[in-house]
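Of the protein chains in this complex, all but one are displayed in their positions.
Read from first to last, the chains carry the letters A, B, C, D and E; within each, the first residue is number 1.
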Amino acid sequence: MRLLYINPNSTVSMTEGVVAVARAALPEAEVTGWTNHDGPPAIQGPEDGAAAVAGVLALLPAARHEGVDCIVIACFDDTGLAEIRGAAHCPVIGIGQAAFHMAVLLGHRFSVVTTLAVSVPVIAGNVASYGFGGHCAKVRASGLRVLEVDEGSPATIARLAEEIALAESQDGIGAAVLGCAGMASLLPVLRDRTGLVLVDGVAASARFARALVGP
Amino acid sequence: MRLLYINPNSTVSMTEGVVAVARAALPEAEVTGWTNHDGPPAIQGPEDGAAAVAGVLALLPAARHEGVDCIVIACFDDTGLAEIRGAAHCPVIGIGQAAFHMAVLLGHRFSVVTTLAVSVPVIAGNVASYGFGGHCAKVRASGLRVLEVDEGSPATIARLAEEIALAESQDGIGAAVLGCAGMASLLPVLRDRTGLVLVDGVAASARFARALVGP
Amino acid sequence: MRLLYINPNSTVSMTEGVVAVARAALPEAEVTGWTNHDGPPAIQGPEDGAAAVAGVLALLPAARHEGVDCIVIACFDDTGLAEIRGAAHCPVIGIGQAAFHMAVLLGHRFSVVTTLAVSVPVIAGNVASYGFGGHCAKVRASGLRVLEVDEGSPATIARLAEEIALAESQDGIGAAVLGCAGMASLLPVLRDRTGLVLVDGVAASARFARALVGP
Amino acid sequence: MRLLYINPNSTVSMTEGVVAVARAALPEAEVTGWTNHDGPPAIQGPEDGAAAVAGVLALLPAARHEGVDCIVIACFDDTGLAEIRGAAHCPVIGIGQAAFHMAVLLGHRFSVVTTLAVSVPVIAGNVASYGFGGHCAKVRASGLRVLEVDEGSPATIARLAEEIALAESQDGIGAAVLGCAGMASLLPVLRDRTGLVLVDGVAASARFARALVGP
Amino acid sequence: MRLLYINPNSTVSMTEGVVAVARAALPEAEVTGWTNHDGPPAIQGPEDGAAAVAGVLALLPAARHEGVDCIVIACFDDTGLAEIRGAAHCPVIGIGQAAFHMAVLLGHRFSVVTTLAVSVPVIAGNVASYGFGGHCAKVRASGLRVLEVDEGSPATIARLAEEIALAESQDGIGAAVLGCAGMASLLPVLRDRTGLVLVDGVAASARFARALVGP
Partner (left out) sequence: MRLLYINPNSTVSMTEGVVAVARAALPEAEVTGWTNHDGPPAIQGPEDGAAAVAGVLALLPAARHEGVDCIVIACFDDTGLAEIRGAAHCPVIGIGQAAFHMAVLLGHRFSVVTTLAVSVPVIAGNVASYGFGGHCAKVRASGLRVLEVDEGSPATIARLAEEIALAESQDGIGAAVLGCAGMASLLPVLRDRTGLVLVDGVAASARFARALVGP
């Protein structure tokens, strides 16, 4: 199976991190990652998201030409998901969408821990419009910028672990969803720190891609 | 106020029809219409919608340069609304969205009469994700193609009137929403034929644009 | 266009304040304000709201006789909206309803900042029954009484600005809705203080009234 | 327990029929019925409902003076429920509301069979705003006027039985809710004809009134 | 009327406490309580709930043989409600379900105060799936274990009163629902302490049982 992650932002290191996590989650697939060089360096809020859509759409003909079997939008905001899905020759899922479905299929009510407050309305709006409002307790901002998250310093990890612990103690949940593509590689250390079930949309999307496409 | 209608499809006559209706609804505004020449000739289903997004996004810098005060996406599917809104320098509304808000503010439960069945899931999904599921009885396909609707032959008018009458007798509604930009100019004749309150998203969007932007 | 604001409470200064804001928002309309002298001095909670309905309904024949084109219920609780709408000869909207539609059409997820805690369930119930549950983060009580708000002392402004700032930092929103008719005249100063997009239902209702009625 | 049914319409025979059904459902209560002589002869659509609210509200002081323990609004539209509840000194329920809660507590997904199509949006709106959208399959109009239903001729019974049978065969339900106060006395004969579980809001409200008030 | 409370957990003192509250709420009924000796000593989280279902189902033939008229699942999680209802010969309600319906019929938006955080997702999930998401502000954990609640020490009462007071001051509600069968007997003292309307599902279920079954 040829699985393509399209990173809507232009930060190549984020694409590489996403591909590494996806390959670990689905070793038998041929996972590739494309960076949207026309996008903003990070997607923080709806303006950044919108600025990324055209560049992502422009990559679809090449994806079709390469015979890609499934496309994943590698931004937790699922930016442009409906439009990209409509334009693509194959199934398209978003890492936010994948994370929500994974938490629900595992039987958990969840909170999301994301980066800046500017992303909270986008994510909360997605949760509501997908129909998962009854499964989601809260969308929480850590106050960390996307690129800070991507760097993964000890201070960043501590801040995320702290917010996850707050979610666990205050929100009445069974799992926390990591609300940024850049958090995917931090899942093991955060799970060790917090002891809570954590769901990452990058690994989830890889696994769902195989579920959708087979074999 | 400078009000810009962007027609996501490439059919110039539809743009012209939309602009005429908008100007009649809001004579004091400076209404212009741009056609997305990179789009499909009509938007029938999600693939067509997606194929239109990049072209619409590409028009935004010019819209900003022209000092446009509000942008309306002139397709009832509200294609790319979230993304275009995020990228724009001014408020952006869709004609589907505008029609639903108008029906609700007028106090009516409504059904939608649209073109082909392929558009029903797109519209029904929008209604649900906007939160208007409790206000909408049914989304009905007339079986007419978008360009047939745009031509507005007597047979087309008869078919639409028939479907509106079915909605009135079967759906328990107070208003019918015309579910295609091309139906806007047919509203007077359809109202005469059916006697039901009809809501058209083109006129609604012009009026809401002024409400959002003022004065 | 003849636009009538009916203040369900008996405080004439609030009616005057509402009319002033509405006229500023819609200078070309003939805006009048009627006070329900049979209502309580302020509407704080469902009992006050109910005590006001009969008096408002009793004003409808005169409104019809005056040839009013649109009626606005000038209480953020939208008290009696469904019933008044049913009895009126023209469209009827509420300032709460108008504020929610305005925030949503502008593309914002929002929180509401209102007066006393006793009004929170009324407003939250309205938000849910209108279908805007997925767009509204939280309804917040400032602890201020309606008539305190109407006086608009520096302490009142400081308290409101503080609660708006809390909403901005904690709720993940793009706009705050001012949840009391008496806050309408404070919008400019509160916007200067907070920097957040603020939505006031009095101005919103004036603009929507014109959108509904035209031209 | 003193239980008061307020019939929002001015047809005394309907009040008497409602009281008879309520007394049969709750023999130990002191059930009285008041007719709103200021209301329309029947409530068919939102205008009629609104025209009835002021008259009902005007009866509340007398109800308080009589020491009534619970008030039931004896119209399936639950007209003015929120406002009357706010103004009353005791719990207030509507017969529509009571019927929906009864069907749900009995574990049934249901359809409603009501009178004219003009009442369908009111009832469907109530169902949605109460949160029962997921429990209700359809609101069906029988095409019968309220006063025809109240007369209960053989033709009326046949028409209702026919619509209930359609609901059973097409809607995938476990119960049908009788969507008009005037159908309450027809429940036994309709149950014999159809074999389906039928829920009547008059009897349901009497029983819930006792549940709310005790002992 | 023969009314059977089935306590899904194996703690006999809880069964006895529940029966005492139900008898006080419905003195004319013949109330019995059965303990599921195959269940866990307390139901704290979904695992405990699931471990209790088979034992409860095994009691149904005896309930039928005894001619029971209505069964109440005496755990606030309503564990196994759908399945037990399907298998039973008579109506089945849960005390959580009953409490939510009671608060709604009384006209209140509510918060729930329960025991441990592990029960919050179960209760919040029930609220959402029943359709009461728009009526419920928050599900709050007191941090008390079920058996601590059952003992009802002064410290327990103080903790519950404190959490109820927080709900009243922060959640914008008209009533608090006591979210554990073991809190039923504490209702009078908690009401005296807090002054808020409190709803207990044990008494509510007894009263609704009579409403469902009659006479």
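One rule holds for everything that comes next: a residue touches a chain if its C-beta (ideal position, glycine included) is under 8 Å from a C-beta of that chain, and two chains touch if they have at least 3 such contacts.
Note that the structure is predicted; figures quoted are calculated from it, not measured.
Trainee: Mind giving the shown chains that are in contact with the missing chain?
Mentor: Within the full complex, the chain not displayed touches A, B, D, E.
Trainee: Considering the whole complex, which of E:G80, E:G134, E:G179 or E:G201 touches the chain not shown?
Mentor: E:G80
Trainee: So which of B:A24, B:A128, B:I157 or B:V213 would be touching the chain we can't see?
Mentor: In the full complex, the listed residue that touches the missing chain is B:A128.
Trainee: Give the residue, chosen from E:E30, E:E47 or E:E151, that touches the chain omitted from the document.
Mentor: Reading the full complex, the residue touching the unseen chain is E:E47.
Trainee: I'm checking contacts with the chain that's been left out. Which of D:P61, D:G172 or D:P188 qualifies?
Mentor: Here the residue in touch with the unshown chain is D:G172.
Trainee: Identify the residues of chain E touching the omitted chain, counting contacts across the whole complex.
Mentor: Residues of chain E in contact with the hidden chain: 45-51, 53-54, 57-58, 79-80, 82-88, 128-131.
Trainee: Which chain D residues touch the hidden chain?
Mentor: 107-109, 133-135, 137, 168-169, 171-174
Trainee: Could you list which residues of chain B touch the chain missing from the display?
Mentor: 46, 117, 119-121, 124-125, 128-129, 133, 139, 141
The rule is short, and it goes like this: only the chains that are shown with their structure count from here on.
Trainee: On a C-alpha centroid basis, what's the spacing between chain A and chain D, in Å?
Mentor: Each chain reduced to its C-alpha mean, chain A and chain D end up 49 Å apart.
Trainee: Could you work out how far the Cα centre of chain C sits from that of chain E, in whole Å?
Mentor: Chain centroid spacing, chain C to chain E, equals 39 Å.
Trainee: Out of chain A, which residues touch more than one other chain, so two or more?
Mentor: 46, 128-129, 133
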